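With one protein chain held back, the other chains of the complex are shown just where they sit.
Chain IDs A, B and C follow the sequence of writing; residue 1 opens each chain.
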Amino acid sequence: MIRDKCGVFGIYGSRNAGSLTYLGLYALQHRGQESAGIVTAENGHFHSRLGMGLVNEVFASKTDIDPLKGYLAIGHNRYSTAGSSSVDNIQPLVIKFSRGDMALAHNGNITNYKQVKKELEKSGSIFRTSSDTEVILHLLAKSRKKRMELALAEALSKIVGAYSLVLLTPKQLVAARDPSGVRPLALGRRRSTWVVASETCAFDMIGAKYVRDVNPGEIIVINGNGLRSFDILKPSRHAFCIFEFIYFSRPDSLIYGMNVDKVRRRLGRQLAIEHPVKADIVISVPDSSNTAALGFSEASGIRYDIGFIRNHYVGRTFIQPEQKIRDLDVRKKFNVVRGVVDKKKVVIVDDSLVRGTTSKKLVTMLREAGAKEVHLRLSSPPITSPCFYGIDMPTKKELIASSKSVESIRRFLKADSVGYLSLQGMLELPALPPDEFCTACFTGKYPIKLFR
Amino acid sequence: MIRDKCGVFGIYGSRNAGSLTYLGLYALQHRGQESAGIVTAENGHFHSRLGMGLVNEVFASKTDIDPLKGYLAIGHNRYSTAGSSSVDNIQPLVIKFSRGDMALAHNGNITNYKQVKKELEKSGSIFRTSSDTEVILHLLAKSRKKRMELALAEALSKIVGAYSLVLLTPKQLVAARDPSGVRPLALGRRRSTWVVASETCAFDMIGAKYVRDVNPGEIIVINGNGLRSFDILKPSRHAFCIFEFIYFSRPDSLIYGMNVDKVRRRLGRQLAIEHPVKADIVISVPDSSNTAALGFSEASGIRYDIGFIRNHYVGRTFIQPEQKIRDLDVRKKFNVVRGVVDKKKVVIVDDSLVRGTTSKKLVTMLREAGAKEVHLRLSSPPITSPCFYGIDMPTKKELIASSKSVESIRRFLKADSVGYLSLQGMLELPALPPDEFCTACFTGKYPIKLFR
Amino acid sequence: MIRDKCGVFGIYGSRNAGSLTYLGLYALQHRGQESAGIVTAENGHFHSRLGMGLVNEVFASKTDIDPLKGYLAIGHNRYSTAGSSSVDNIQPLVIKFSRGDMALAHNGNITNYKQVKKELEKSGSIFRTSSDTEVILHLLAKSRKKRMELALAEALSKIVGAYSLVLLTPKQLVAARDPSGVRPLALGRRRSTWVVASETCAFDMIGAKYVRDVNPGEIIVINGNGLRSFDILKPSRHAFCIFEFIYFSRPDSLIYGMNVDKVRRRLGRQLAIEHPVKADIVISVPDSSNTAALGFSEASGIRYDIGFIRNHYVGRTFIQPEQKIRDLDVRKKFNVVRGVVDKKKVVIVDDSLVRGTTSKKLVTMLREAGAKEVHLRLSSPPITSPCFYGIDMPTKKELIASSKSVESIRRFLKADSVGYLSLQGMLELPALPPDEFCTACFTGKYPIKLFR
Partner (left out) sequence: MIRDKCGVFGIYGSRNAGSLTYLGLYALQHRGQESAGIVTAENGHFHSRLGMGLVNEVFASKTDIDPLKGYLAIGHNRYSTAGSSSVDNIQPLVIKFSRGDMALAHNGNITNYKQVKKELEKSGSIFRTSSDTEVILHLLAKSRKKRMELALAEALSKIVGAYSLVLLTPKQLVAARDPSGVRPLALGRRRSTWVVASETCAFDMIGAKYVRDVNPGEIIVINGNGLRSFDILKPSRHAFCIFEFIYFSRPDSLIYGMNVDKVRRRLGRQLAIEHPVKADIVISVPDSSNTAALGFSEASGIRYDIGFIRNHYVGRTFIQPEQKIRDLDVRKKFNVVRGVVDKKKVVIVDDSLVRGTTSKKLVTMLREAGAKEVHLRLSSPPITSPCFYGIDMPTKKELIASSKSVESIRRFLKADSVGYLSLQGMLELPALPPDEFCTACFTGKYPIKLFR
């Protein structure tokens, strides 16, 4: 089974629905680089193009986009998970069934996927993909309800997990978000055109305005009669993914209605308060921790500087020469600016620590470039438990903080000090009640039932 | 819905099952050039590679074949039908369901496809392809029978039509042929390895020997316990496709246990007897009517010669220059050998006449090259009705013989005479009772029920 | 250095010069499959497209052809010689020099290439390709003559060897053939458009008529003033390549003004007279010896039949499975029609014997299919010496007839008898004096000086 970290996009009511979806996926590229796909509906028929690679590889010329005619469309960016990548799993999934044609794009993870799949197989369902997304379509096919929202509610009532999804029929666009609201999904508008997207940066790209989030448990149906909202899924405790603030979303997006940038900066400020240090400069690991590092700098008064240059031309393929050049996997991506760190006490702010191997190499590179001291500060608490709600993470065993104390982590990294943001410190910063967030990866308390 | 004219191949018991399937598909290439695919089973898992194009394009290097490990495999060549070609329809189809993994390759056409599909959709089945092959998998998924042969028999009992199919599970190879035996399927052996293929030329390629045909209505299951045959489908009147002899199969194959070459030559001899003509040379339209033309030459005593050179480099793409060069579509494929036909009375033997447009151009080319007379002889009767059992043909309206007399056909073609082989003459020549053949395309009498 | 076996094409005076060149190369595809290229001239500029592969691969869509605007053009098909194939060597070669832009396409081989190249390098010339064609351009660049024909004559006066070439400037098309006329070059016309091509089948393709051959030693310049012919190269003994008749050209072409088909049939008839045999059937190795086999059948009265089916889908790549299937390299291309040869005494006619390895396998395949006797007949004399005038052949050592007697060849091939056409028999058949042909590959008498 494949865990998704993806971007979804849907649009209704523009005669360039296909091109605008392309632009939306472009802006959501950071959420998934393995594959991309667009399905549009025109006069009762679907047009689609799906492929492995980045948006600008799958849609490399006008001839790739031009056939995608129609007033409504959905699109999907898929994350690359080593080994399980496959042409069959590219989304949107497109099928034909009793309701006619349908396409579905999904961000999240269904935790009772195996159980539901087994049930479905017993009743004669056959599966083409190894993706959990396919069970939603099967459940929908089994529903006897005529109205789309009722059928979808019936299908979703049988699955447990995190999902933000967009669904296309020849005539309507449907969006839905799980009752816990784990993964984000925003609703926007551009004149008379409705759009939904994983992040609002996709709205900025096409000149649409953020209206509100699709609510946890909400089903939205958009068609010739306009937009209707249905609140028919059984409500649940909210469990917004806090990792979207820490690392995953783009800083220029609104997530759960808040500026990612602002929250991320507060994380940095709080980190400086919790783990002060005497140092000459604060640097980030570009680009994901830039904002947190700025926050750290502000609160600590230590000068922010650019200590690492990131090579943005790093592609999917990188050929490691036979001869061992130490740490080339990190070095190909980051180079130290020697003039900045030489003879300096350096604070390096990163967003989180997973395995710790990259950070270890960065610490070494800083020391080799002359840094006198290297202090690592992390703008999130220790990650001790893997995510089962749609973020791809290594197993518990591989998570360095699941078995090591902060001091042993420090020794492993060869850093002068290591400081993690506290759970409480983290939870106070967004403008939402702490108990509306999912903190499973930090606490091991999984708010949505797991099925193993 | 898509009508298939395809080649299938299956193998059990060789550690190079994948490579041997590749070779088998190579030999069956003439049965389908749109796509090719191979699925192998190894240690309970499938390996597969499927792609658009010729076998040597889909399998272009060792790295395409090497991953296809395992002792059992199936493969498929698909015919190119304009407009309906699609990546989704590439076979073998691979699915996961209650029985585990399964792959299926199919040659033929299910006539009650739409009816069965509607039924299945009602019960919640979803479809990924526009191919009739997928319904077989759904029916199989619905069966409660535990034993494969019983489940498959149950599934096949619900469909009507022509099919020769091979099916792969992680542990066994299954082959089945419809009770009428419309499409061919042969069983061969290579030491302890069993093979099945649409034509025996695939056996020659890998050094296997022809054992016998898979019988009409037979299900064969090959696994660790050896080969078992099941005769559990409801028997039916035989309806072997006689067109396999006329045009479709390779002359070096055995079809229904007979040498295609020999039957084809007899067709040519009989044609000469039925439609004698005074002429200087007999020529063929290479390569499909070479053998029939030789037969005509023998029986008539008229010298066989090579009047057309075929350009074998013609690919899928051919760019027509804006400026009209007359009949370039035919000319790119055939050039007259002027020295052969100049000032000669020419008999041109072709296997059949569909729309008549190509033949008309060939007649014109011969005249322009100096032929004094051009007599067209066809080694099959007038085609008046389309095939619904797996050969792609134009609609009845487009079939020239459906509405025109032989004399008006002659006038249309601007030939000096046109002679068709008689139905009776054709049916006497293979060593099988005439009533065991399907002659629907010549007579409009469809032996298997059609559903429209 | 690379030996060429290529096809050239040139055209002046049609507004579709580019597309017509594409069609011409299409018809000449059998002369070279490694690469293809077209250069057109329009308003003083060149447009070009060159690539590795077949004509229909290099020109795979209208967007590949459409930019090739202009009223004059040249094109080239290159033969694949293992190891020396390279993007740099694709023709036409395009350069800029004191005369402006120029493009050149060449069929043949310059025997004093190394000597001339060394001279040129001494004077400061630099080389981009490993092709002998480039020296012609350098010599042209060195000439002080203003008129093209004089400059070209001066350049050609310094080289020795076989060449048929077409040359393009922004305003004119130039064609030239070496004084011995080793390689063919024909001149054709299509209304007011002039064309030149290696073989006349290229004229048939575009509806042009054969006018005459470009004469040995002739330089033809075609521009706004029409066609002018220059006879300014030092004359030489003629040395037409007889192998063009035996194997190389298409049977529907005129070569040196004669029907290839007719000459090739006479070779087969003469072979039957020189080497009679008692047998049941005569078969060919399709398609190259079809015509000779027909001739043999006519003269001997032995029935012609189709004993081998050739697989025309064999591409450049063929993946040999690890497990040895005997003779797969031949078997992938040819399959025996068992029903034809079983229990028969078979005469197999082939055009020539180079290494003998393929023939040996064909003989074995026939015996395995039940042939009682196998008699090999070759429509050319023993090849004892390699060609240095533009046909790629193995070294003398590898040529089986260079060291073995006919009897030892027979034993090597395991044939019941082997018969070669005699030199005298061969030379009598074309309608040209025997001493106007090059017979070096049969006699070792090289009519044009070799430089080693």
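Everything below uses one rule, namely that a residue touches a chain if its C-beta (ideal position, glycine included) is under 8 Å from a C-beta of that chain, and two chains touch if they have at least 3 such contacts.
What you see is a predicted model; the values in this text were computed from it and never measured.
Peer 1: Since one chain is left out of the picture, which of the remaining chains does it touch in the full complex?
Peer 2: Among the chains that are shown, those touched by the missing chain are A, C.
Peer 1: Could you tell me which of A:H47, A:R99, A:K171 or A:R338 touches the chain that is not displayed?
Peer 2: Within the whole complex, the residue contacting the unshown chain is A:R338.
Peer 1: Touching the left-out chain: which of A:F127, A:Y304, A:Y420 or A:F437?
Peer 2: Residue touching the absent chain, from the options given: A:Y304.
Peer 1: Since one chain has been left out of the picture, which residues of chain C touch it in the full complex?
Peer 2: 94-98, 121-128, 130, 137-138, 141-142
Peer 1: Contact with the hidden chain only, please: which chain A residues?
Peer 2: Chain A touches the chain not shown through residues 14-16, 19-20, 22-23, 26-27, 29-30, 33, 54-57, 59-62, 64-65, 201, 204-207, 250-252, 259, 261-262, 287, 290-291, 294, 298, 303-306, 309-319, 321-323, 325-326, 328, 331-332, 335-340.
Assume only the chains that are shown with their structure count from here on.
Peer 1: Among all other chains, pick the one whose mean CA position is farthest from the mean CA position of chain C.
Peer 2: If we average the C-alpha coordinates per chain, A ends up farthest from chain C.
Peer 1: Can you grab the rotation angle between chain A and chain C? Superpose on CA, round to the nearest 5°.
Peer 2: 180
Peer 1: Would the interface of chain A with chain B count as same or different, where same needs over half of all numbers used to appear in both copies?
Peer 2: same
Peer 1: Quick one: chain B and chain C, Cα centre-to-centre, how many Å?
Peer 2: Distance between chain centres, rounded to whole Å: 36 Å.
Peer 1: Can you compute the centre-to-centre distance for chain A and chain B, using the mean CA position of each chain? Integer Å is fine.
Peer 2: Distance between chain centres, rounded to whole Å: 49 Å.
Peer 1: Note the residues in chain C that touch 2 or more other chains, in rising order.
Peer 2: Residue numbers touching two or more other chains: none in chain C.
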